[in-house]
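All protein chains but one are shown in place.
Our next item is subunit A:
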Amino acid sequence: MRAWAYMLGGLIVWTVHFFAIYIAASVFPGLPLGHVLTLLITLACLAADAWLIVRLRVPSGGDDFREWMRKLALVGAGISAISVLWQGLPALIV
């Protein structure tokens, strides 16, 4: 499971972010608290993505397969960061 969590870390962050902001917006519909929570959750998830990217940036020094996993995880974390930002934007503009 650790290997899968390593490889899918970024996408897992995106999932946590999406469902967390959905719950926040549903529990506090139309209230400023919903927006504030969305922003806080977005910042936390961006921080998690940034942490993943920093950790994954350095080559692991393992064999080809290990490197393949690292690169996949790194790009996944990058995509996750963009998606989290994109997903959190409505809280600023709606």
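We adopt the following convention: a residue touches a chain if its C-beta (ideal position, glycine included) is under 8 Å from a C-beta of that chain, and two chains touch if they have at least 3 such contacts; residues count from 1.
Going forward, contacts and distances are computed from a predicted model.
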item	value
Omitted chain (choose from "Thiosulfate oxidation carrier complex protein SoxZ", "Cytochrome c oxidase subunit 1", "Sugar ABC transporter ATP-binding protein" or "Putative ABC transport system permease protein") - UniProt protein name	"Cytochrome c oxidase subunit 1"
Touch list for subunit A against the chain that is not drawn	3, 8, 11-12, 14-15, 18-19, 21-22, 25-27, 29-30, 34-35, 38, 62-66, 68-69, 71-72, 75-76, 79, 83, 86-87, 89-91, 94
